[in-house]
Structure formats: structure tokens, C-alpha cells
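Removed from the display is one protein chain of the complex; every other protein chain stays in position.
Letters A and B mark the chains as written, and numbering starts fresh at 1 in each.
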Amino acid sequence: MKHRWAMAIDLDRCTGCGACVVACSAENNIPVVGEEEAAKGRLMHWIRVNRYWEEDSPSARAVYLPVPCMHCERAPCEIVCPVYATYHNEDGLNAMVYNRCIGTRYCANNCPYSVRVFNWYDYKWEKPLDEQLSPDLSVRSRGVMEKCSFCVQRIRRVKDKAAEEGRKIRDGEVQPACVQTCPPGALVFGDLEDPDSEISRMFRDPRRFRLFEHLGTEPHVVYLKRRKGAGV
Amino acid sequence: MLDRRNFLKLGGATAFAALFGGCDKIPKKIIPFVIPPENHTLGEALWYASECRQCPAGCGIVVRVSEGRAKKIEGNPLHPVNRGKLCARGQAALQSLYHPERLARPFALTGPRGSGRFREISWEEALSLLLGEMKKIRGKAPTPLLMLTEPMRGHRNLVAARFMRAFGSPDRVAWDPFGQDAFLAANEAVFGVRDVPEIDIARTRYLLSFSGDFLETWGSPVHYARAYGAMRQDRATVRGKFVHLGPRLSMTAASADLFLPIAPGTDGVAALGIAHVLVKEKLTAQAIGASALWNEGLKEFTPEVVAKKTGASPRVLAYVAREFAGNQPGLAMAGNGAAGCTNGTFNLACVALLNVLAGNAGMPGGLSFPNRVAAFTRYGAEAGLLAPPPESGYPAVRGAVGKMRSGGFRMALLSGSTNPAFTLPAALKFREALLAVPFIVSFASFLDETSFLSDLVLPVPTFLEDWGDDIAPAGHSGEAVTLSQPVVNAFHDTRSMADILLAAAKELGGEMRRALPWESFRECLEEAYRGTGKPWEDALREGGFFSLAPGPSRATARASGPALPKVAEASFEGEAAKYPLVFHVYPSTSHYDGRGANLPWLQELPDPVSTAVWRNWVEISPGTAKELGLSDGDGVIVASPSGSLEAFVSLHPGVAPGVAAMPLGQGHSHYGKDARDRGGNPFSILPAREESVARGPAWQSTRVSLTRAKIGGRLVRTAHPEGQWKIGNVM
Partner (left out) sequence: MLRPGPKATIVASLLVLLLFGASVAARARTSQPILYSHKVHVSSYKIDCRFCHTEATKSASAGIPSVEKCMICHRVIAVDHPEIKKIAQYWKEKKPIPWNRVTELPDHTYFPHKRMVNAGVPCLTCHPGIDKMDVAVQQREFTMGWCMDCHRKRGVSIDCWTCHV
């Protein structure tokens, strides 16, 4: 069964609340780095919410842009890894294999979206915070790159279940942590191989655009432009 | 010198180390069950439904539990308030359960108060201390016992209320720094109902927000955020428009199509300006019939007059009024920024008036006043105890502080996340008053500013390990009651406050035992919900009862027609010459009232507006900064007539001129290493003033000055100083 996982982010719904960021941290064993490291730009969030100001005036508006890994079809990170630790898997995901990574950080250097984060230290979870760690995926050690995986552990769980029950995966059954928790429902996830899925519909939406489209990375994440309200 | 002999020695030593170091096949244990639980598949997680208590909204949650450990919290898809969605605060609550600094057993003070010298004691000793003191002060009513908690919910509130009543103590105070006093008074004046309404954002076409913060912290943020998403994109041909007026571009306002900065405290006047246009131009059916309103004084509030007071453009105000009328159903809402001024009730009543003129009461896309405790009429007068009191309790808190100071209490029972020593203004001198009470008991999970001052600290479970029931303050119409259950076994040796009160009542006997006859709080709940038609186990599995019969909506239109609210102007403490900026404070999206500040995930979550992490900051506009000679990132002393604190400047183009804004919730002095020493606590420099009508805390009623100073540390923000202006680069 072939899949092509993709995400759509509706900027007309996103309120910038950051629930996706914390949900992702909880789901994916992401360490907390502290103020010192945050000052060096070393926050380990796999999804971040960028805030832009639209005008420098008293009626300025802020625009929020959640940025997960784009899982580019033509990923700049994949071609520069000297040990093939990151590659494009059969489901269209950009996979990161922690055991292979030797920490050259070329991939992060080449990523135009800056979505890759590096484990500069062996981050510790002070006991008993480690009780919360998810058993479904690794806790990465020092010297290893990591990034959003579209919650591959959830994709795998659903695939297993569907295989056991002898059926296809239903649209909306796979929900990464960020998608599941988003209160205004700005994040949508699904399989582009299914032409009737909601994600396929959103990939055809006239409001769609992709980040840095001109670079030709062909991201699997599409944004829907925020509308302007009629009037003044 | 490396000769052959040394080389071999070195080689041998290295090999030896390598072998020894590589000997990691030390046997690990693999422990089976003694008796395996039924229907349990190894490694498969179980999901338990419960309720989140990281803010008063009361969203339903389901928690993934694997091998007896809670791994992930998600929204409960069956729950009417949040329907499977959950905010950042709820997601972070796991860190509260497994927090390294949680209180694991009872503590008794051994040194002077505030010294931090406690010794661990057993529950037997703790309970005997507690009961010993209770027996000492028990006598003729009124007994000198104070109970100061957060607004308690469901049957916990009932148990606490009955306890105090049977004990003969009238001093039960519930403190909520963001209580809805002004909203209640305004709704009573305008709609005749003293309650928080249901607001149908999802089906409205035009949302007018006056300092509203409903997408971040006010009311039921997840519920409103979900409705907001629906308002925007759920309907094929209608996209709701959102206009926000206020002194600051908050996270909520950032989503608005139009942001109109207005001076602090002028939300009511701005609303009247819009109402003026509605009535003058006869734009809605209700506006046509509002001649009484017009003659009472609405005719004075022309857009030009309003523009002078608020700073908004008259042309834009008029335009918004016409658009509002032309896109019905329209809905007007207000938030903490409007309610917390000294004229909060006036502001909110004017906003409520817009809803009356829009005729949206009881309509889809408007507001309604359901009876949320309809399912509990059998409780009679006590039914109201089961819904969380929406008031702040500020007058009662002030009264209690006065009584404490004058020695009126011999014992105080403190509990809850609202941490009065942190969330009350220093000017109220709560700490000094509390220290006058001979015996202080805290029911707490952490040593925060309040529990730190206690003589006896009794550790309570976090909400993930606790029983409870709750009627959410918004997001349903009385058909839903949420149940909480422990999703894991108690991680530490804790007992819930309700269970301790029940045990105390049993020990004290007599009338107390009659009022509280249950052996445990769980038993109390099971008994309360017997006979509801739904099996208890089913309700626990689903997270509550979601199909109770809702009562009829309560009357909303006053027979006499809308009246003009009594005009009041906001007043701010401090002369403008010495304190040039109006201080605008708002609950932080991460920390709310401070309860989230000890959770690393929330400290590390960049603030949606300033993108700051791990520290406090003060926002001013670039224009204001220029006037004051301040730059982005400067350290300043923020001084009000009531106190001062240190903070870093974060420039914010959406703050009205003459305003300085700070989030509330950061600035702890206790509460754990992640919460401590992260900047000053803005609560402490607020004045101890009341809103003039409803008497809730008037948080937005002081002026401040900003003086550059050299302070330790620096503000870490994730936004790029130049890139954040260049949205054209990405879209």
C-alpha cells in the first residue's frame, strides 16, 4: 500500500497559540534546553510558530506561521548527508535515522526552512520527568540530528492496525500530535494517494502556497493563505 | 618517553579498559506479572478520560497510560467543550504529575515561618496535628477558621462548603484573580441574568471584540478557538469577520481582520460610539426601537466625541458599526483588559448593549444564558455549589485579609493553584496578614509562595491522580458534567483535600459526620451520580455525562428595553507626570495566573506575541520607546505607586501610545527552580483597588514609569530582529 503523507496548515484558522509545539514535545521525547541554550538558538522544538509583524504601525497585525519539517520531495538535506542517515522513504517522508548520524550537521546547514535541530548535549530528564517519555521512539543522544517525523510512530501504529484488520487506512485516522491537538483545526494531515482525502482537497485549494516555493524543494506541507476580511 | 616496554604497558591497559568497558552484558531484569490483569495486552497503552485543571475552562481529556505511566494527554473527542482539542497548558500538565519538586509527603515547619525548614512527617502525625488544632478552635459559632481556596468545582465545593458550615465557620473564601465579577454585574444589568453566557462564535458572521482574550486565556479558550476556526472556514460561503478594539494587539487580536487601538479603559465608550451609529442610522430592528436609549444619553456619543476619548478614527468606527449591522448575526464580546479597569462593569455593559441592539440573544451566532446546573435541581439551594463560582472573591479576600491582620482567625486552611501570596498585590499585605494566623495549613502539590509560609503542608494529588466532577463554565448548555478520575495510581503519598476533610469530619463526629457521611470522596461521587440512567463505569470511560437534559434558557430581554449604562471613566493611580504610561496586564498564555511557571515545557514555549522564553518582559511601542529613550532589549525598572520590579523591554508595534503592557504569571520567588528568578511579578506592583460596581480586582488601574537600569540576564526571544518584519520574504 503506497502512501504519500502530507500536511496542510490553514493560516486563516491558526491563532498562534503554540499548542502544537507542546504537544509535539510531549509526544516525541524532545528535551528542554533551558535559557542559556535557547539564547544560542538551540531550542529543540520540531515544530515552531514564527510570528511576523505585518505593518510597523499602531494597527499592526501579527501573522503566525507554524513550521514543521516540510518533508520535501526534493529535500536539500538528503543529498548532503555523507552517511545516508537521512533519506526519502517509500511513504514520501523524509526519514532521519539516528543510529547512522555522525553529526556533521550538513543537513541542517542545507535546509532552507531551518527545521532541523541538533543534540549538542546529552540532555537529561531529571527524575521522575523521564517517566513521561514515550516508549514508542528513541531518546536521542548527543551528536545526532533530529527533526519532525510527521509522528512516524503514529503512522506506523495505524498501518499495523489496518494491516491486522485487513483494511485500508481511513482518512483522518493518522493524526500527528500537532494536528490532533490544534484547537482551531488549522492543521490537517492525510494521504495524498487518496484523492478523496481532505488533504488532497486542500492541496487543490486556490489559497494554497508553499514556503520558498521558488527553491524547488517540493514540500509536502502546504499553507492556505489567510484571507482578508472585506471592508476597511 | 615511549619505549617498547611502556608501549606494551599502555597497550595492555587500553585493551583492559576496552574489555572491561565493553562488558555491558550485565544482566538486566525482566519482571513478569504475578497475576496478569484481564484483557491487558503487554505494551499496549490504555486511555483514561478525565478533566484538565490547568485553567478554569475544564476541558475533557484522555490520557495515554502505558505500563502504569501517563505518557500523553489529548483532548477528549466526546467532550462538548473541547471536542478532542487541547491547548498548550493542558498538554504540558504531564510535567506537573512527574515534576521533580513535587511534594511527596506531609511536611511540618521546624524553623521560623518562611525559613523553608520543614521536616517530613507521617500522615498519622499530620492528621493528628490538623485535627488537634481543629478541636482546639471548635466551639461556639462563628469559629475562627478561614478556608481560602481556588474556586472549587463540583462536589469538592459541596464537601468544603458543608464542612465549613458544620464547623460553624462562615469564612470560606474562593479566590480567582481573573474572576468574572464585572461580566456578571454587566449581564445582570443588561440581560437580567447574573451569569456568564454561552457565546456562539462558530455561527456568527461578525465578531466585535473589546480587549477580548478569548483565544488565549479568557473563559474557555479551547472551546472558543475551535469555534473561531469554524467561524472562519467551516462554512462554504461565509467567512466570519473579526474586529478587535483594545489598547494592545494581543495574541487574540493578532487574528483580527481589523485591529483598532483605543486608549485603556475606553472600551465602553467605543462600544457606545458604535451603538450611536446603529441607533442613529436605524441599522437593526432593535436599534429602531431604542429611542429611550438615545434620549437617555446615547446621542452624546457621536463618533467624533468617541474618537477624542478613545483615539480611534470616527470614520472607521462608523464603518465598523455599519458593517456589524449589515453582517448579522453579529456578536460583541469583551475581555480582561476591559473588565479589569475601574469602570469595568460600565465597559462590559456597553459591549453587552451591542448584543441587545443586534438582537442576538438566544439566536445562533449570538449569546444565550443556559442554566448549566439544570441537572442538579434536586440539590435545591446547594445546586449552585456544583458550578464553579465565576466571581473573583476579591471583596471576601480583602475582608479575610483584614480579619487575619486583626487576629480574627486562629487557623487557616489554604489550597489551590491560585497562590494568593503570588497573585495578590503587595499593597494588600497578604503575607503579613497570613503570618498573624497562629496555625496555617496548606493543601498543595508544590512549595509555592503561599504553601511556603505554612506550618503544615499536606501533599495533594495532581489532577491526573484525583477524583472529581465539574460543570464547565462555558461550552455547553447544562447537558454536560465532566468526571475526573485518577489515570495512574498516586505517584506520591498524597491525599486529596476532599478526602482529608471527610476524614476530619468523621473524626470530629456529630453534626460534621452527618453533613459528610462518606468514607471517601470517590464514594461521595458514586452516590451522587447513581440513578442518572447511565452506568458509572460508562460515564468514567467516556469522561462524564454528556447528554443530561438541559434546562430552559433563561430570560434575556429586559421588559423595560435597553437602558444606557451609568457612564464611568477609568481611573489610573499615579500622576501622569511621574508615571507616564498606563499599565496593561494580561494573563500569560503559558503560565495563566502563574500556575504553569514551574513546567519546563511552558517556560520554553515562546510567547506568541513577544516570542520570549524563560523570562518576563514589558512591551511598549517603538514610538513610546523613542520618547523615553529606550531601545529593544533594555533593562528597565517598572515602577508603579505600589511597587517596582525589573524587566526587559520588548518593542511591540501593536501597543497603544502611552501604554506599557506586561504578562502576568512569571516572576515567582518560590515554586521550583524553573519558576524562580525569571523576572519580577507584575501582580505585586498592582494597586489593591476594586472595580467600582462589581468590586472585582481592578488590575488595569495604575500607571507606571519605565527607567532604564542595569539588570542581570537578558531576554531571549526566538523572533529574528529583522526577519520578523519581512513577511514578504516568506509569503
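Methods note: a residue touches a chain if its C-beta (ideal position, glycine included) is under 8 Å from a C-beta of that chain, and two chains touch if they have at least 3 such contacts.
All of these numbers come straight from a predicted model, not from anything done at the bench.
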Candidate in contact with the missing chain, chosen from A:87, A:106 or A:125: A:87
Which of B:30, B:381 or B:577 contacts the chain that the document leaves out: B:30
For subunit A, residues in touch with the removed chain: 87, 89-90, 93, 95, 97-100, 136-138, 149, 152-153, 156, 160, 164
On subunit B, residues whose C-beta touches the chain left out of the figure: 5-6, 9, 12, 15-16, 19-20, 22-23, 25-36, 41-44
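To be clear about the criterion, only the chains that are shown with their structure count from here on.
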Rounded Å distance between subunit A and subunit B, as computed from the means of their C-alpha atoms: 30
For the subunit B and subunit A complex, residues of the former touching the latter: 43, 66-67, 69-75, 82, 84-88, 90-92, 94-95, 97-100, 215-216, 221-222, 225-226, 228-230, 232-233, 239, 241-243, 249, 251-252, 254-261, 316, 319-320, 323, 491, 589-590, 600-606, 608-609, 611, 613-615, 621-622, 653-654, 656-657, 714, 716, 718-719, 724-727, 730-731
Touching residues on subunit A, where the partner in the complex is subunit B: 10, 12-13, 15-19, 21-23, 25-27, 32-35, 38-39, 41, 43, 45, 48-65, 126-135, 177, 180-186, 209, 211-212, 223, 225, 227-232
